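Input: a single structure, listed below in structure tokens.
Shown here: the complex without one of its protein chains, the others still in place.
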Amino acid sequence: MMFRTPKQVGEWVNRTKKINFTFEGEEFSAFEGDTISSALWAAGQKVLGRSFKYHRARGVLSLANHDVNVLVTDGIDTNIRADVVEVKNGMVLTAVNTSGGVKKDKNSYIDSISPLLPVGFYYKAFHTPRRLFPFWENVIRKAAGLGVVNFDYPRILKRKTHSHCDVLVIGAGPTGLTAACTAAEAGLEVTIVDENLQLGGSLGYNRAGDTSVMSRLDNLISKVISLPNIKVMSGSYAAGYYPDHLIPIVSEAGINKVRAKSVIVASGAFEQPPVFRYNDLPGVMLGSAAQRLLYRYAVKPFNNGIVVTANDYGYRVALDLLQAGTKIVALVDMRQTGSIVYAAALAKRGIKVYIGHCVYEAIASSDKSGVRGAVICPYDEKQSVALTDKQFTLECDGIAMSAGWAPAGALLYQAGTGMQFDYGVEQFVPSRLPNGMFAAGKVNGIFELEQRLRDGVRAANDAIRHLGGQAPQNDVEKHVGISPSHAYPMVPHPKGKNFVDFDEDIQIKDFVNAAKEGFDNIELMKRFTTVGMGPSQGKHSNMNAIRILAKIRGLPVEKIGTTTSRPFFHPTPIGHLGGRGFHSHRLTSLHDWHQANDAVFTDIGAWKRAAYYPAAGQSKEDAIQTEAFAVRKTAGIIDGSSFGKIEIHGPDAALFLERFFTGVYTDQKVGSCRYVMLLDETGVVIDDGIASRLADDLFYLSIGTSNAAAVYREMQRSQQMWQLNIGLVNVTGAFGAINIAGPAAREILSTLTDLDLSYGSFPMSSVRESQVAGVETRMIRVAFVADNGYELHAPMGQIPHLWNALIEAGKKHALCPFGSDTQRLLRLEMGHAMPGVDTDGLTNPFEIGADWAIKMDKPYFIGQRSLTILAKRPLRKQLVPFVLAENYKGEMPMDCNLVVDGRDILGRVTSISYSKYLDRCIGFAYVTPARKEVGSVFQIRADSGSLVAATVVKSPFIKTLKGA
Amino acid sequence: MPLRLLKFALSKEHPAPRFFKSHETPKKSYDVVIIGGGGHGLAAAYYLAKDHGITNVCVLEKGYIGGGNTGRNTTIVRSNYLTPEGVNFYDASVKIYEGLSEELDLNLFYSTRGHFTLAHTESAMRTMRWRAEVNKHVGVESRVVGPDEIAKACPQLDLSCSGQAPILGALFHAPGSVARHDGVAWGYARGADRLGAEIYQNTEVLGIDVKNGKVCGVKTNKGYIETKQVLSAVAGFTPRITEMVDLETPIVIHPLQACVTEPMKPWLDTILVSGSLHVYVSQSSRGELVMGSSLDPYEVHSTRSTLDFVEGLTSHMLDMFPFLSNVKVVRQWAGMADMTPDFAPIMGKTPIEGFYLDAGWGTWGFKATPISGKTMAQTIANDSAPDLIHSFRLSRFEDYELTGEKGAASVGH
Amino acid sequence: MQQYDVKSIIQTSPVAHAQPRESAKWEVVNGMNTAVEFASATIENARKKVLGVADVSCLARYGVKGPNATQWLLERGIAIPTTPNSWTICEQKTLVLRLGSSEFLIEDQLGGSACSRLASDTTRVASVFKVPRADAAFIVSGSEALNLLSELCSLDLREKSLAAKDLIMTQVAGISATLIRQTLNGEPVYRIWCDGTYGPYMWEVLIEIATELGGGAVGLAQYQSS
Partner (left out) sequence: MKLLTCPMNGTRPLSEFVFGGEYRQAPDQDTCTDAQWAAFVHNRSGAPGDKKEWWYHSPSGTWFIAERNTLTDKVTRTYLLGQNNTTQEEGK
């Protein structure tokens, strides 16, 4: 630990807990609390990673979660951010995106051929000749990308919770802490969030060599902790802003979605690098990074350093470095006038200050793994050029750089805050905040500590008043004096490699050249150069890019504008965002029975339905044929509990149905059932079902499973508009249904009920209410799957009893349970077209031959007017029942195979199946109206391309083919 | 390294010229005014010049070129639609795309990856077969494949989808591709510019003059432009333009969202779509997973992001790829989609003479960029729409002759 | 014909499918086969303090809605919560939930009799519509109850926001549910009702999270005594 300093006040490492880990095969030790980067740096390891494009060596840049060139993998996880992720004992780490290790990355040759790779180079080459592109694409894809994904990484469930507060304070620096206290003292419920593990923000490390500020921080923190109505969330970042103050707070444990009544953004500012040649070498780092290394982790950034600054902050950094025992070779101030505040302090320490100078380039050590010096030149601040004729060289092993700040305003932007460029601080500051949003501190353009504290109080007071409380309005005066940010801290260099965006290896000349090619709008420039598109999302590069573009175009910065800020503030794991993943499902009360009887289930909407019950070793096709055959020969029973079931009560119930559906119901007799068909206003078939009249003022409607919720919803909406004297009760979940059908159905049923089941007394299409096996049951006689079929509707909880009684009673009749797939075949044999299967999103009733179900001589029903229009138009297609040849043994056509005539598509098959009972292949298909007549022959093209002849027949098939 | 890059290393000055000229104020009149500097509008300008010799054309862009849905989509190009009309149309687009990098001399990274539309239910399988059959009939390479073939193309995919929605099969569409979306706009802009069209950025249309049912001019924030022909190619903003000429259409705007992960080394070589899980995903040449989902469920003219979207999408991504738990989403964004009732575009002439619509691009606009440019150029040049886009005419709604792309979306159960 | 006594028909809790068949103790309560004990009383008590989830689907329920429902219930001696979306207790043993303005869910706690009384009255009255119920119903209690619910419901369910007699119809774990906060035997609990067909799903979700948080399934007996 050669760079470890003696104990620092407020350090985050625990020196009593030693940790061992390896990086790139070498063993390292660290203290608990170290990040991977701080531990490596403490040990003198400076090359921590390789850059995305040129594979240049990179070290610490920010130590603030945007060192995206220092991504490591532990063999399990990848793209781990070494600058902020705590090192753990036993970790085995390597850098991502190298070929042969971080020190001897074979891909570092790319750096030397960089002139061949100008901005947007990939648009300019590799596409001719076309046939070679796949080769080049492969090369480029392999070179790009960062870490390698581990396909064995486990699915990790993170909790996603919701919480609520009056005031959410983002950022626990001095401003945020003060704001939180003020709001909490007014009785508000406050949540304060900070991505760092410890509170305090810059107050903890920006000390200018004076450690007495730490007592102020301690006091602030004690106060926050003493207030019970402040909830502190450290080690958690506010990932984005979503409407109505919904802010997901991401931590290792998961996501807490905070719904706040107001939000105070006190997120501070990101330090921005000055741009000079080789400002990316390991050992060149932001001033604030040097301070973080020093005070959080007690690691000296370097031994003999140069501080290059374009503001007063660099002086503070120099004082901090001195305090830690780093030798300051020189402080280079790019401004024409040095710091009034700090000049004396540095002079007192004998530090050489070069005013009006710049670092023209950093000089790499022989193996390019670090810095061995810097070329210093006088700097013409007006022209932003180095005067190279007076250059000289200073030796050093590190450079701390400070040039200014960019507001961490992502959430403000996402919330729709109007931002304005303030030349007093050379940064964008909020000018128009959305309702309930407040900004304070550096993000608000307030930099001086006392002012920030006042601004925190001011923002809290604003929030208190916003929430209806009483609080003074204390305006905080804007920043005065020297700007904390430099207007243009760039040093051009003919050889380039003066990096603006470290994520993407973008240099000044890339912007110039992009502009030359016409990409001189900030959004176009972003897209062409990819500035700000890397994992750090422009935190250290967007502001400099804007300044450079402004310079190129000769426009003031505010005319350039900013790119749009999007979530997330930091890249956020898919496992966190996906969370537990709820997959809701509905089960009928017979689910256990189906399981016990080896049903294969199918999902229909949220429902799990038994599709068929294969015997051991039986194929699906066999199982379905067996079940269907049993229904035809004896009897079958199916769980229809997922059907939609709706009661329509009231004197206007029949009238309601007549408006809602296509048929007539006012003259429907009590005890009878009628078909219902629902259209939409354009005349498209939506669903169908059966309406049973239980009383003058009560209908019981049963409809298909998948549309039930939507149909009920539309009924409710229609009733809102029509205001008829009815009541709607959705009993889909409260009632179950069983359909027993087949020649023996009546006999089986008769053993369980007193009701007269004779055909005369209980004819087709009628409904009876009676006890079956002791259960009050609504019995509906329908012919959906067989002529002799009874739907038994009863309370869901009593369905298992009813089912078991039927199964028991059916034993001697070989009663066979059948599933929903079998039902499909049965209804096909019966010649029933099914909405959603035999219709699509544009089918009208005429096309499925449902004219009989449409009663046009009503005053109104949904879709009626459109049908009057459609009726005048020639039919485009017609659904017809068809059969294949007797004993057809060729390739079986499938649903959705096309009906063709040479190059013309005449239609398609919507349902097709072999029927064991009929010993025939039967189906429905759309054909052109010319082919719709019984006896017409058309061609179906099967999957392999073979043509299969089909003949239009009369439906129901069961009558046509069996005369049943 | 290709020799073409050598000149960059050997030149002192950056040797590439501007992609397109920067003009100050528009002229007093143009033969054709194209509203919208996205891929479609720029392509139309390009083909007006190239195919029809019409070069007195200006393209008016409110923001910057390619800044709308051209730069916001997930860059998938395919033609495996449901209706023969749709398949023919998008197939013509794919064919142009395949040679477009060469034609425009700009590498669009047109990368043919193969496209799987996964089916988790029997009803989805039916739809896949329907699409495959229509595709095959029209001569487009699509077929239904089983889980084995999917596993071969994407061994990382959990075919059971974490037990939630087992994959039964897929529609495999070999020509399915991805491309650099920005490049398409830039390439057409450069092409149109070189042939004489003028491109105006930051130029907003404030009104369209119609007299006696004929277009006669366009009001902009940079002055009045006389013209007899106006093309609206502003998907996402179409209702705002049609309102200027009192033209009713079925178009409503819904946001469509997408997101992207950190770059990783290439592993996903195909394009995957799951209708049931509302996911489509491909890996860009930079290494990011580019992911999209279904439309937002309500109308709003905004490109705001929602948390629901990214939560739902990532949850389903994990069902498909459980190992992605710690891969991070970097950015999410949204575009505004022109939605039509039948999920097909609205193209061609309108009741207003000289006002042409290239609209209703919903979620399928990027893939149609070349062919819509070409057919709209043809429509304007001849004042008559070619057969290829007949089914997409605005009057189909009055005629109750909607295009059946919606069928694929609502075939259920 | 085989004779059946409707009273002897034993139902099974709609949640049962998701509950352990072997390890739990099952009893018929109110005619419904119900898991009344999942572990020893000590363990269940410990769970309950942290996070207990109980299946109370077996409680008798009666649903009614319509413009005249309020009047109809009042005539039958049922105390009505005065404002929409609130609840009250009637005759000490009956919960009366007002769902919106004109729909009611009456639930007898063990020993209550209001539901059977109401059910026996089968005359149909204008603008009063019986709503058959087949709810899955749950009690969630313990120090971590809010923590659990914060993962399943986006609303603020803390005491300061969800008033004592408030009833909310919202989504819990993505499905429609009715929720109240109640003090039961001196301890605060949350009551949740959802469609019975979603019962097994809801139970699985509640138990999965409860277990993670140090709680788990608790038998009915821990909450209800007749």
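Assorted remarks:
Which chain is which? They are A, B and C, in the order written, and residues in each are numbered from 1.
Simple rule for what comes next: contacts are C-beta pairs under 8 Å (C-beta built on N, C-alpha and C of every residue); 3 or more make two chains touch, one makes a residue touch a chain.
Note that this is a predicted model, so its numbers are computed, not measured.
Counted over the whole complex, the shown chains touched by the missing one are A, B, C.
Annotation: of A:G436, A:G636 or A:G689, A:G436 touches the absent chain (contact as defined above).
The residue from C:I89, C:I168 or C:A221 that touches the chain not shown here is C:I168. From the options A:E252, A:E448 or A:E681, the residue with contact to the chain not on display is A:E681.
Touch with the chain that is not drawn comes from one residue among C:L99, C:L118, C:L148 or C:I180, which is C:L99. Checked against the hidden chain, the listed residues B:H52, B:R194 or B:R304 yield one contact partner: B:R304.
Only one of the listed residues, A:Y242, A:F502 or A:F568, touches the absent chain: A:Y242. Interface residues of chain B facing the missing partner chain: 238-240, 242-243, 248-253, 297-302, 304, 306, 308, 341, 397-400. Counting the whole complex, the residues of chain A in touch with the unshown chain are 242-246, 261, 436, 681-682, 713, 716-717, 720-721, 723, 730, 860, 864-866, 868-869, 872.
Residues 84-85, 99-101, 154-155, 168-171, 176-178 are the ones on chain C that touch the missing chain.
By definition in this document, only the chains that are shown with their structure count from here on.
Chain A and chain C have Cα centroids separated by 34 Å. We define each chain's centre as the mean of its Cα atoms; on that basis chain B and chain C are separated by 51 Å.
The multi-chain contact residues of chain A, meaning those touching 2 or more other chains, are 160, 257. Every residue of chain C that touches chain A in the complex is listed here, in rising order: 1-6, 8-12, 14, 16-17, 32, 65-66, 124, 126-127, 129-134, 147, 150-151, 153-156, 158, 161, 173-175, 195-201, 205, 208-209, 212. Of all the residues in chain A, the ones that touch chain C in their complex are 159-164, 257, 259, 580, 582, 584-589, 591-592, 606-607, 641, 647, 649-651, 695, 697-698, 725, 727, 729, 731, 733-735, 750-754, 771, 773-776, 795-798, 800-801, 805, 809. The part of chain A that touches chain B in the complex is made up of residues 52, 77-79, 113, 115-118, 121-128, 130, 133-134, 136-137, 140-142, 144-156, 160, 240, 242-243, 246, 248, 257, 414, 509, 512-513, 516-521, 523-524, 527-528, 535, 537, 564, 566-568, 571-575, 577-579, 581, 583, 602-604, 682-683, 704-706, 834, 836-837, 840-842, 866, 869-870, 873, 876, 894-898, 900, 905, 908, 941, 943, 945.
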